[in-house]
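A single protein chain has been omitted; all remaining protein chains appear in their positions.
When the chains are written out, they are named A and B in that same order, and each has its own residue count from 1.
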């Protein structure tokens, strides 16, 4: 019950940030040089259509009232209309958003599969071979562009070995799952060095703490001590790091979708940019920001669930 | 004669460092009988805590035991394979620590921490383990144990947490509890309560106690026999009363003098000047000699052998023959300084 209240309070506290986000997205369109209505409609728009749209958008009104209109539309779930795709922006996003969410989930799962065992191993055998390799990798891998890594994975596992599809999302669940493995691994490989570093550091910290000695002194198995006591505690601090980085790397889904031709919102955003489809770009920018806010919320909620010391008040 | 419950012979612990080795415990031997309370006393850095941790194989990195023998019920367990050694040690002994807040897992309910050993080690069912935990909580004097079972460490007071730690230590049904400064972090009233719990366990449950402390007052409330450690060695041992009334090593003597005695009006508290030797370098002669008010040249050259100093007493001092005059020697010195 207290937990639910806590979640509710966290959600309420997000409102100012959400308003700020809508503000930035609103002004994004005003940055475009020239008449927004003309730009929205594209090159082939008739002057009549431009005039109609200007009225419809309320461009003759003052900026504050324009913003209020925009916000009002947002609250009704109206993100505008894409003249390029002849479809409402919300519809475009509804089709592509699940792909991006699956990609994020797959990326997170692979990240955990890679990072947790390696970090535990490195921390348990400190200064061993695994540990030293793991500490060197981030320095080398920091400058590795995600899109290049994706291309290399396609080359090796898609083209040479043929284990996974080279591109696309296919049809049906099996195709979807196969199609999302390499992109997920691409995200995981860029994300896990950071997580390994943080998880290793907290594991080393935790393994040196007194309650681990207490646990050992109970005579229970080492595996139980490491997994039951140490990992749980190390996870408390690392879940925040993971959250921050998933939020950050939400942006890289855009690139990864491009490389693997996945029909997610990132791919949609690039196509819309290349097609100068302003309303869609605006809408997707907003959705990305909301995704980050949601990931951060989930992080906080998970953190509170893992750590009883977090004040739920 | 039955062998003691625990006997340690010639224990050496070293801490490797980049270009040296810190010889932190230098040949410590002692024994604890069944249901006996024994104190291990010394300043911080004397190696007493390392000695205690070495007994359970819980030395902090990178310290390690380089040699020594541990006997349980007279049987040498040192040669056992790692896994059975761990079982043998943790079956016999368990441990409580100075800081109960850090000694408890912050993200686990205290009751579950007590129930863990019965559940995972003694093979009890969840319900049984829980019942055992609640009983143990009651036994260490925690009121309303069912409700407190559900709490996390940070929700309890320091004294209550230390009781939880004792309950955890008892959960493996040990015959000996190793306590590392268990009351140092507590205020005086709570200290007395916690020591009371430990004393009662000894009387009612026949659980022995090996208590490490820098505080002679605490040790003398709980223990019947003492080992005094200095610079990684036992310098003197014997029955509490003998040791307190007639120390046979200058270090014990100085320690006793540094305890404030409310019954006697002492003009100033005698603190021990100087610092313990750096154990990463070799120590020649008696390690206490540089700080010893009674040291003579020979003390600085030859390492003293432990010698019998009365019934059940051992001291490693070559000037033991002058022990009766130490008190007067120091007060003369104090006078001459003024």
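Going forward, contacts are C-beta pairs under 8 Å (C-beta built on N, C-alpha and C of every residue); 3 or more make two chains touch, one makes a residue touch a chain.
Methods note: contacts and distances are computed from a predicted model.
Think of the chain that is not pictured: of "Aspartyl/glutamyl-tRNA(Asn/Gln) amidotransferase subunit B", "Peptide ABC transporter permease", "Heme exporter protein C" or "nitrate reductase (quinone)", UniProt labels it "Peptide ABC transporter permease". Here the missing chain is touched by one residue of B:98, B:222 or B:237, and it is B:98.
From the options A:134, A:255 or A:304, the residue with contact to the unseen chain in the full assembly is A:255.
In the full complex, chain A contacts the hidden chain through residues 16-17, 20-21, 23-24, 28-29, 31-33, 138-140, 142-148, 151-152, 154-155, 159, 208, 210, 247-252, 254-255, 258-259, 269-270, 273-274, 281-282, 284-285, 288-289, 292-293, 296.
Please note the rule applied: only the chains that are shown with their structure count from here on.
Centre-to-centre, using mean CA coordinates, chain A is 53 Å away from chain B. Taken together, the chain B residues at the contact with chain A in this complex read 53, 56-58, 60-61, 86-87, 89-91, 94-95, 97, 99, 102-108, 113, 116-117, 120-121, 152, 154-155, 165, 168-169, 171-172.
Those residues of chain A lying in contact with chain B across their complex are 126, 208-211, 213-221, 224, 229, 232-233, 236, 306-309.
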